[in-house]
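As you look at this complex, bear in mind that one protein chain is not there, while each of the others sits in place.
Then we have chain A:
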Amino acid sequence: MSINVHHDSDTDCLTLHLGEHFDFSMHRDFHDACLGTGVKARSYVIDLGEVTRMDSSALGMLLLLREHAGADRAEIRIVNARDELRGTLRVAGFEKLFVLH
């Protein structure tokens, strides 16, 4: 599985460690990990530390997660993104929708 999911039950925080390619091939895993469960965590952490390539479907998935987590009330942090990914996220205006670390 190219996504590692870790749920901290104390803080109700769902952490997703994504694999090297965060793209369409991952959509089903992503869905199963956080969208399809029907359960909402209080907060989410998306760890992009290992990701080297990311396309628009990855951003689409993140937007769907945001909708799933309650849109403006969602608390989603994107961490460990390398500079070029950070640039992509910024061009897409994600720094207004997510917390970029």
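Everything below uses one rule, namely that a contact is a pair of C-beta atoms (placed from the backbone, for glycine too) under 8 Å apart; a residue touches a chain by one contact, two chains touch by 3 or more; residues count from 1.
Criterion: contacts and distances are computed from a predicted model.
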| item | value |
| --- | --- |
| Among "Amino acid/amide ABC transporter membrane protein 1, HAAT family", "Phosphate transport system permease protein PstA", "3-oxoacyl-[acyl-carrier-protein] synthase 2" or "Methyl-accepting transducer domain-containing protein", UniProt-listed name of the chain not shown | "Methyl-accepting transducer domain-containing protein" |
| In chain A, positions touching the absent partner | 23-24, 27-28, 31, 35-36, 54-57, 59-61, 63-64, 84, 87-88, 91-93 |
